[in-house]
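Note that this complex is displayed minus one protein chain, with the remaining chains in position.
Naming follows writing order (A and B), and every chain is counted from residue 1.
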Amino acid sequence: MHKNKIKISPSRRVFIVVNTILLTFVMLASLFPILNILALSFSSNSAAAAGWVTVFPVDFTLDSYKYILENPAFFRAFGISVIRVILGSAISLSVCLLAAYSMSQSDLNFHARKVYRWIFLITMIFNGGMIPTFMVIKMVGVYNTIWALVLPTAVQTFNIILMQNFFRGLPYALTESAMLDGANHFQILAKIILPVSKPSLATVGLFTIVGHWNSWFDGMIYMSDSSKYPLQTFLRNIIQSVDTSKLDLSTVDAMNKISQRTVTAAQIFIAIIPIMIIYPFLQRYFITGMTLGSVKE
Amino acid sequence: MKATNKKSFSETFKKEWMFHVMLLPAMILLLVFAYFPMVGIVISFQDFVPSGGIGQFFHSKWIGFKNFEYIFGLQQFRQVLINTLVIAVWKIITLIIAPLCLALMLNEVRQKAFKKTVQTVIYVPYFLSWVILGGILVDLLSPTNGIVNKVIVALGGQPIYFLGDNKYIRGVMVISNIWKEIGYNTVIYLAALMGIDQSLYEASAIDGAGRIKQLFHITIPGIMPMILLTTILGLGNVLNAGFDQVLNLYSPITYEKADIIDTFVYRIGLNQLQYSVSTAIGLFKSAVSFILISISFGLAHKYAHYEIF
Partner (left out) sequence: MFKKMLCLLLAALMVFSMAACSKSDTGSKNEESASAEIDPATINTGKYDEPVHLTSFFQIATVFLNQFSEEELEKIYYTEQQHEQTNIYIDYQWFSPATAEDAVQKTSMAIASGEIPDFMIVDRAQLALLAKTDLINKDLEPLWDAYASDTIKQWTTAEGPDLWESLRYDGKIIALPNVGGSVDQGELVWIRKDWLDKLNLEVPTNMDQLHDVMVAFKTQDPDGNGQDDTIGMTVHKDIFNGPGTGDVIGLFNSFGAYPNIWVEDGNGGIQYGSTMDTAKDALTWMAQAYAEGLIEQDFSSQDSNKAAEASVSGRSGVQWGAMWNHMWPLQSTVDNNNEAEWVALPLLGAHEGDTAHPQASIGINQLFVISKKCEHPEAVIKLLNFWAETQLLPKEEMDKYMLPDESGVMTFPQHYVMLKTWNPLKNLEAHHHVCEALESKDTSKLNGEELGYYNDCAAFLDGDLSKSGSYKTFGPGLSSYAGIDAYFNGDLYTYNKFTTADTPAMQQKMSTVNDKIVEFYTQVIMGIKTLDDWDAFMNEVNALGLTEITQEANDWYKNK
């Protein structure tokens, strides 16, 4: 695309080389943990317990993956996470879209805007804590349902800010003629704004997806049934280290089988794959989606 | 005077009611899941004993500011507060500068495939928990056979026990935090960078401006709003220095420099069941964030004429 026919100066050349080397180093540093996990997942359990595995498998074996394939719980959790991401993103994006459109109006067009702004901001900073929230979830009747995972986090102030700024960056002419034609705000949002909002939706969508995919704590306290756990909650329970002073014969007996770092590693690896697939697709929208900060005149 | 106000109010509402409707779903959700639970904050002024039902938050004994007195009276609290602030502030600063540098570097890359690969790969550690990364770090930083110390020795230095030395532990926290989080912020900056109007660069190139000059006159001002936004929002975390990370990387001999509010509270078992005290700590943290964010909002508005929200 970029046809650069300008001569490259020597200093520029040095810069490019240094830059490439540095970026490669950063890339390797970022890759190391996941390579380690990948290698662990293909190694034998005793080699892993001995700490011999770095980035290449030791005693190569597919046992971990076989074990996972035979374990329906992992895939069930995986499926729940997928549903959660789809449902959660859909709800969160709709709610935020509506809110952001209103908030993108100037104070003159929307007099109550300042009040709403504080309502949003306060929720970023203050919260009632775990127990009251838990009790509310039970009272509202969403306890132990997927709604407990998607509704409480649906309104994300940060995302509303991002979207609002995107809308503010859109050319005024876009909406002006529609306004003059007598269209109301719902029509403007649906027919004019939404079609050009793909970049913003993709950007905010990624954050929402990542947020939903990564969160584990809500799954743990709002789901009464471990068979309804999303993937990260499921993983959390097998990853966290066991307090060895609380082991006894009945539990230690199976530690060899369960403390399998290799199986855990394989599960962690599989859990990252979906995001790694989605990410490049959404990435191309970021350039326009992240228009930030409207300078107020 | 009153009459006109009233009139303008109803008029305003007629014109603007749709905005209220659009905000209604968000407001309902916030009311139910954010504002209603805030009732629970009152227990930070009580000696809370559970008795059942939402009414239980008003049945316990009111003890005024005793819980706060207790927290601030704890022997190590001063040190823990300092640790938290130092680590958190460093994290906020580095998570602005490092991703910014990385984004600028990436912006200079012309091979699309390489750029995309780097961009994707740096996001990976973000998805691994600190339990995993902590284990890997202990390996990498081991004074006997960790790769970092092997390099140091090869360069003629003495091996350093990074995780067991109060001189280095905060550095390890801050740097390893960059390692994990850099991908997320780089994405944001990169997008902001690419959003800068390319014609500005072309124009300045014709004026004979070098790349360094362009950086300071076009690039940085172009993404300033983004930097301001992340800074202001970052301030909300000034008392959250990273519980999971610290818990996995500190040890008794580094408590002095690495113990933060959250780990301290966790260790003395407050998180577990002393609900009044832990709610009080949460309220304290929120209050500090609130003040800082409000101030920075005001400053940004006054001096940069910038309003993020």
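FYI, a contact is a pair of C-beta atoms (placed from the backbone, for glycine too) under 8 Å apart; a residue touches a chain by one contact, two chains touch by 3 or more.
Keep in mind it's a predicted model, so treat the numbers as computed, not measured.
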Identified contact with the non-displayed chain, of B:T117, B:S142 or B:Q214: B:S142
Sole contact to the chain not displayed, among A:I16, A:A49 or A:V196: A:A49
Sole contact to the chain not displayed, among B:H59, B:R78 or B:R110: B:H59
Residues belonging to chain B that touch the chain removed from view: 47, 49-53, 55-56, 58-61, 74-76, 135, 138, 141-144, 161, 163-164, 249, 251-253, 255-256, 267-269, 272-273, 275
Touching residues (missing chain, whole complex) on chain A: 45-47, 49-52, 71, 73, 130-131, 134-135, 138, 220-221, 224-227, 236-238, 240-245, 247-259
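Here is the rule we go by: only the chains that are shown with their structure count from here on.
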Chain A and chain B, separation of their C-alpha mean positions in angstrom: 16
Interface residues, chain A side, partner chain B - complex: 2, 4, 15-16, 19-20, 22-23, 26-27, 29-34, 36-37, 51, 54, 94-96, 98-99, 101-103, 105, 109-113, 116-117, 119-129, 131-133, 135-137, 139-140, 151-152, 154-155, 157-158, 160-161, 164-165, 184-186, 189, 203, 210, 214, 236, 239-241, 268, 271-272, 275-276, 279-280, 283, 286-296
In the complex with chain A, residue positions of chain B that touch it: 12, 16, 18-20, 22-23, 25-27, 29-30, 32-41, 54, 57, 102, 105-106, 108-110, 114, 116-129, 131-133, 136, 139, 179, 182-183, 187-188, 190-192, 194-195, 224-226, 228-229, 233, 236, 275, 278-279, 282-283, 286, 289-290, 293, 305-309
